[in-house]
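Moving on, here comes chain A:
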Amino acid sequence: QSPGKTVVTFAASHFAEVGRGDRLKAWVETFNKANPDIEVKPVTIPFSSFATTIFTQMGGNGGPDIVRFDLPEFYAAVAAKSVLPIDDIVKDGEHNFTSADTYMKIDGKRYGFAFDTANYAMVYNAALLPGGTPPKTFEEFVNLAKAATKDGNYGYAYRATMAERGGFWYDLTNFVYGFGGRWSKPDGTPTFNSPEVVAGVAAYKTVYDAGMTPKGTDAATYRRMFWEGKVAMEIDNGGVATILTSQGKAHPISAAPSPFPHKEQGMILAPVTINANTKVKEAAGKFLRWSLQPQQQQELQTLLGAANVAITVERTPEELAAMPWLKVYDAQTPNSVPALPQGLETKAPEIQQVVVQQVLKVLQGGVAPQAAMDEAQRQITSRVLAQK
Partner candidate 1 sequence: MSRTANQPKARPEAVPRAAPLDHGRWVPAFFVAPVALYLLVFQGYPLIQEFLLSVTSTSLLDPTKHAFVGFENYRELLLDSEFHQVLRVTAIYTVVCVLASIGLGLLAALLLDGAFPGRGLARALVTIPWAAPPVAAALIFVWMFNAQYGLFSHLAQFLGLSSGGTNWLDEPSYALPAILITTIWQIFPFSSVVILAALQGVPSELREAAVIDGADRLSVFRAVVWPTIRPSVALLTLLITVWSLRRFDVIWLMTQGGPLGETNTLVIDLYRRAFVYLDLGRAAAVGIVGLVIAILVTFAYFWLSLRAEKASGKR
Partner candidate 2 sequence: MAIKLENVTKSFGALTVIDNVSLEVGDDEFLVLLGPSGCGKSTILRMIAGLETVSSGQIHLGGKRVDQLPPSGRDMAFVFQSYALYPHMTVRRNIAFPLIMRQFRWWFHIPVIGDLFKRRIENSPEVRGLVERTADMLALTKVLDRHPRTLSGGQRQRVALGRAMVRQPSAFLMDEPLSNLDAKLRTAMRAEITQLHQRVGGNFVYVTHDQIEAMTMGTRIALMRDGSLQQFGTPREIYEKPANTYVARFIGTPPMNLIEAEVEGMTVRVGTSVLPLPDGAERPVSGAASGTGRSRVWLGLRPGAFGIVPPGQGKSLAGTVTLVEHVGAESLISVKLSGIRTAHDDDGAPTDEVMVSVPGYSELRVGEAVGLDCHLKDFSLFDQDSGLRVGGRAAEDFTTNGRVGAIRTAS
């Protein structure tokens, strides 16, 4: 890097991914080529330690200049004023933002825009499903999964361990939303023990007890198993689905809406923000504006796979031909809800901990779903939310 160049660091967990990471770096490189006075340097922080690392760095008055957060961390960072408002950089009217953009503004100020969003839907190995067709209802789903569990294969896989608390939360949220539940009311009133939530938790438990999952296996492993053709179904986001297809050529995958009574599912919504500690806000802003241009957005969406970006970008026919299941994911967009307790976003990490803990008690400790969620509700109201 020659002197005089302004260096902007950009952290995103994607950079650590096999495949997508390299393509994303190449995408950043096109900006660098076009702007000789600025160099955007990708910072690779693995997904598992992304939040802790970034927060430590931000707390220590440092950190990357541009950060792609997951939604929970985004709210925490905004609450702590660790990221800058960027209303001066990104003007609402200039871009054709998707509907998810509403979550990017807090108290009327914009703190970022969606870098990527991804919907959740079911992916499945048709070859492993008896009959080859995806389930429509939850009962059907359980029966099919049970039937597919044989010869060392599993019908379904999801996360249910503390070690993967984050992923567990997303999987759980899908069940809860799928049964019509929400973590909280829009005004922030917690509803962790509402009947719908409890029904979702009960369903989670049903799956857990049905002996159709490779218990204790972590996501990396069961996804691997999935593309080795050992797992019939999973509910996962589009980004993952993209990776699975790119790896698992031998087992063409298909997608279908999640087999729940309600269409709502969680979504990945990852805002890109500017660190409040940055010394190069100008340059960072320039990069962000560059990335919002339709062409860059188009490229970004393509390389991210079954995900959407900040503005509405139509899928190209080639893409659809290569990955016919994209339609299923795209169709889910209107039903995607961020996997956070609305109004309680800043407390998300602790809330997740409490809820996951209680659900684990349901799964493993034999506690009734209702009792556990009552306890979660109690703890969250009395302990988490009682804090200043």
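Selection criteria: all candidates are chains of the complex that A comes from, given by their letters.
The working rule: a contact is a pair of C-beta atoms (placed from the backbone, for glycine too) under 8 Å apart; a residue touches a chain by one contact, two chains touch by 3 or more; residues count from 1.
Every value quoted in this text rests on a predicted model; they were computed, and no experiment measured them.
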Touching partner of chain A in this complex, picked from 1 or 2: 1
Touch list for chain A against partner candidate 1, complex: 51-52, 55-56, 58-61, 76-77, 79-82, 160-163, 165, 211, 214-218, 221, 349-350, 353, 357, 360-361, 364-365, 388
